[in-house]
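For this depiction, one protein chain was excluded, whereas all remaining protein chains were kept in their positions.
Per-chain numbering from 1; labels A and B assigned in written order.
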Amino acid sequence: MAVNYIKFIWEYFKINLQSAMEYKANFITQATFMILNDIIWVIFWSIFFAKFPVLNEWGFKEMMTMMATITFSWGFVGIFFGNFRYLAEVIREGQLDFYLTLPKEELTHILISKSKFDAFGDVLFGLILAILVVPLAKLPLFFFLTMNSCIIILGFAIILGSLSFYLGSATEAANQGLMSTLSIASYPFSAFSGYTKFILLTIIPAGFITGIPVELIRNFNWPQMIWMMLCAVTIFTIAIKIFKKGIKKYESGNLINVRL
Amino acid sequence: MKKYFEIGKINLMNNFAYSGEFFLKSGFILVVLFIFVNIWKAAYAGKEIIDGFTIAMIMWYMLLTESIVTSGSTVIKEVNADIQSGGIAYQLNKPYSYIGYYLSKSISYKALGCLITFIIGSVLVYFLVGKIDIDILTIPLVILTVILALILDFFMLLCIALVAFWFEDTTALRWIYDKILFTIGGMLVPLEIFPDWLEKTSSVLPFSFAVYQPAKLFVQFSMERFVQVAAIQIAYISIFVVIAILIYKKGIGRVNVNGG
Partner (left out) sequence: MEKNSGGASMENAIELKNLVKKFKTKQKEAGLSGSFKSLFKSKYKELTAVDNISFNLKRGEVVGFIGPNGAGKSTTIKILSGILFPDSGKINVLGMSPQKDRKKLAYKIGCVFGQKPQLWYHLPAIDTFNLFSKIYELDDKEYKKRLDYLVKMFEVEDILNTPVRKLSLGQRMRCEIVASMLHKPEILFLDEPTIGLDIVAKQKIRELILDLNKKEKVTILLTSHDTQDIEHLCERIIIINHGRVVYDGSIEKLQKDYLNTKIVSVKFSSEFKEFNVEGIKIISSNKYSAEFEVYTDKISIQKFIDSLIKKYAILDITISGTPIEEVITKIYGEK
């Protein structure tokens, strides 16, 4: 069954790629601007760390590892599951009906039916940065960790998007939530301690997306590793449950904004 | 003038309609502030003052810059849509009222957002770092520079949006603009943190007048500085108004030539 899923995802990826080739200029522009965007951040952090070389044990190198992690994982999800940011919209605008009348599992279908062009830029940037700052021997670990991060990002996005089932027009909130998590996961995790750190390892799992992976690359240890994988599985499972429950609610038709 | 006020009022009501999101949006800004107080505490590492800013000052500074920048505006999306649909051709004879319409719509939206964000955020910032020394009499003047900053930001964005006459999708440009505001505009860190050459350059560019300057005045007011800043803001606004009109005229001409 997993093979079917992967085949499905791959087929959609191919058709999304064709769409990208149809609009080559747009594709290249978006990907390029994303890379430029990321480079600006690198420059910013180099200035910041020039002024403040150490932030609770983290230096510029750790920050760059963090950037590689976030750009690569965010980009990866954007390429294969590009609709992850728009789940709330899909639900609110009744596009769900289209997916429901087709024989494929609807959550996957919704997520993979779009591929973000700028995500290609992120992935390329993340890949190159990783090669530059992560020691060769640790690269396999890096990729494994980013895949974990992808699962967490996806799970969190699904939870936020599914709010649309329960909270009317939650699209703005969902987008804010996701983008805020992205922002948080883009700041030096070492700065956080105490309650803040706790929040970032629970309600807003930004800590697991980048913070923990960087720590693991610095000093690998099994407890943190298992903890991280557990988090990924938990968030994803909760996400699926919330979505399925939401679909049931949608199908009973008692949504505030169901289209008659 | 009254017409523009009515437009502002309707937009206000529109915003209330999305009740759930409204609160959530403010919520996430609090999270970002919380993150930064941690980063600054780690960066200051016990020092009282850096480049004339205490941690308290830098947080109040950031509250204002965040309020200004994240108050957001959909003007780019809307102008883009107008250009794509060709609807902008109907505005052919009245560029001033077209711009006037969007200006009043945008300012009412942004000013409200800015105010609400600031009020909500100030509760948190006060809780985190306490208050700073401000002369109440300077507040109205600071507010003036904030409004000028919003207007300046509007016209810069308008110029970007009007580029849609040539490039279908200007969201990439919007990103870059946002990043510029975040960095050399002074949203994330006051310009004093930058190396000398960068600090000097940024402080003359228009971007800092949309973000840094009013916030700096807020935490460290001086009459001399106020007059300078207001004057330059007005100057930059005038420049961008002219640029916007020029682009608009050229773009409309292009639409006509294409029979679009």
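Keep in mind that, in the parts below, contacts are C-beta pairs under 8 Å (C-beta built on N, C-alpha and C of every residue); 3 or more make two chains touch, one makes a residue touch a chain.
Quantities reported herein were computed from a predicted structural model and do not represent experimental measurements.
If you put the missing chain back, the residues of chain A touching it would be 7-8, 11-12, 15, 18-19, 22-23, 95, 97-98, 100-105, 168, 251-254, 256, 258-260.
Basically, only the chains that are shown with their structure count from here on.
Put simply, the C-alpha centre of chain A and that of chain B have 28 angstrom between them. By the touch criterion given at the top, residues 26, 29-30, 33-34, 36-37, 40-41, 43-44, 47-48, 50-52, 54-56, 118, 167-173, 176-177, 180, 183-184, 187-188, 190-193, 196, 204 of chain A touch chain B in their complex.
The part of chain B that touches chain A in the complex is made up of residues 18, 20-21, 24-25, 28, 31-32, 34-36, 38-39, 41-43, 45, 167-169, 172-173, 175-176, 179-180, 182-183, 188-189, 193-195, 198.
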